[in-house]
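One protein chain omitted, others in place.
Let's look at chain A:
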Amino acid sequence: MNAQAQTQYATEVGYNFAYLDEQTKRMIRRGLLKAVAVPGYQVPFGGREMPLPYGWGTGGMQLTAAILGAEDVLKVIDQGADDTTNAVSIRRFFARTAGVKTTTRTPEATVIQTRHRIPETPLNGDQIMVYQVPIPEPLRFIESSETETRTMHALEDYGVMHVKLYEDIATFGHIATSYAYPVTVDERYVMDPSPIPKFDNPKLHMSPALMLFGAGREKRLYAVPPYTQVVSLDFEDHPFEIQRWDECCALCGSQDSYLDELIVDDAGSKRFVCSDTDYCMQRRDLEEEGEQ
């Protein structure tokens, strides 16, 4: 889609289609091509200041702006939900600056920007996921220096990561990482899948959808191309496992979706509901149809 054709869709006067200027988008797209060519490798890019604060999805927004075309249908979720305030704010930003169609329904979306979840509804090859990433470096909390961690990636020196996981087992009996759980991509780079719960990690493996990750403050982007091996780190005697609940969703009855815990009264009674609001709604709609 060329810039001129896109301009007519822009509803916010004075800004380019999807806010960023075309040169900046080109720079980001070049970075994305590199990221797709080297799965899991963190590509430094000239991240721009966005009109939203750092840490609130500026990396994801820049990637979305760079790939968005006028015909795209955008879905934005935060914690799995379409109606959380920041998801509303980002969706509205692109509706204003790009005039694109937005949706809350996963199957209808062509671009899904997300913070901390992957939808429960399986993705297809025509969809692109854009992840908001706070700290792109999986080794950061073991080694604070960027110079060091870049060298470690170059040398595939990931021993410390396994030592850290082993220390967890020695202390707690389990790997004590429950989100932002590190993965190995395409048998080469160890990658932070962004702070999605480890429940979502298996959805990255051999996904037909393109996965793009953007860290605005840290000025890094990376990618998992479609049908790429993504393996969560583990040990033979302590295999990777995902979260399970004894309860099911109080609204749709789902037993296999990621659940949010709600405290519903002063006595601390709990109730569990789907974190993916669209998935929950789809199931409830189906149920109603079935009843009629």
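As a convention for this text, contacts are C-beta pairs under 8 Å (C-beta built on N, C-alpha and C of every residue); 3 or more make two chains touch, one makes a residue touch a chain; residues count from 1.
Here, contacts and distances are computed from a predicted model.
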Chain excluded from display, named as in UniProt, from "Xanthine dehydrogenase family protein molybdopterin-binding subunit", "Lipoprotein", "Carbon-phosphorus lyase complex subunit PhnI" or "Carbohydrate ABC transporter permease": "Carbon-phosphorus lyase complex subunit PhnI"
Of A:34, A:48, A:105 or A:188, the residue in touch with the unshown chain: A:48
Option from A:28, A:61 or A:81 whose C-beta touches the chain left out: A:81
Residue, one of A:17, A:199 or A:279, that touches the chain absent here: A:199
Touching residues (missing chain, whole complex) on chain A: 15, 21, 44-51, 53-56, 58, 78-81, 83-86, 88-89, 92, 115-117, 134, 144-147, 172-174, 176, 178-180, 195-199, 217, 219-220, 243, 245, 250-251, 258-262, 264, 271, 273, 275
